[in-house]
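Complex shown without one protein chain; remaining protein chains in place.
Showing subunit A:
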């Protein structure tokens, strides 16, 4: 269906493009929100993602899944934004250095109101904090794996990395989250 919609959109059919937006806006928003932990920035990313999709419709190869293509654009935009926001650091060193990682988890989220605070159970908040404290390269992989329910092969297509790399990152990311969540289990 997405293939048909992209073809119509390429011919200038705004309604077809609006349909694509409807189909993917929540997914991209969810992805960006978990990556950046900020509503405004997440909406910016959604907007920028669709703008890029629109500009590059003629380059879309429909042998590829549309979801893979749009996730790649969205994920790369999030990664870029995170790189600009935070200083670079050695990820693998941080993985073994609990204190360094805890430092990042202390970055306050800008949008937790008292109401949402009440809604989020202690465990859920702990998960969000744990995801937030994951170094970027693990975070994107884990978010694609769990929030978007992608297979290892699909994640490797999105991030343009070998499946073996993705596998290692999922394992390490999961191990990291397990350690964070362990006290609650």
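Just so it is clear, contacts are C-beta pairs under 8 Å (C-beta built on N, C-alpha and C of every residue); 3 or more make two chains touch, one makes a residue touch a chain; residues count from 1.
Here is the rule we go by: contacts and distances are computed from a predicted model.
The complex includes a chain that is not drawn, and of the options "Pyruvate ferredoxin oxidoreductase", "Anti-sigma-W factor RsiW", "Sn-glycerol-3-phosphate import ATP-binding protein UgpC" or "Acetolactate synthase small subunit" the UniProt name matching it is "Anti-sigma-W factor RsiW". Annotation: of A:46, A:77, A:136 or A:159, A:46 touches the absent chain (contact as defined above).
Residues of subunit A in touch with the missing chain: 10-12, 14, 17-18, 21-22, 25-26, 29-30, 33-34, 39, 42-43, 46-47, 50-51, 54-55, 123-124, 127-128, 142, 145-147, 149, 151-152, 167, 170-171, 174-175, 177-178, 181-182, 185.
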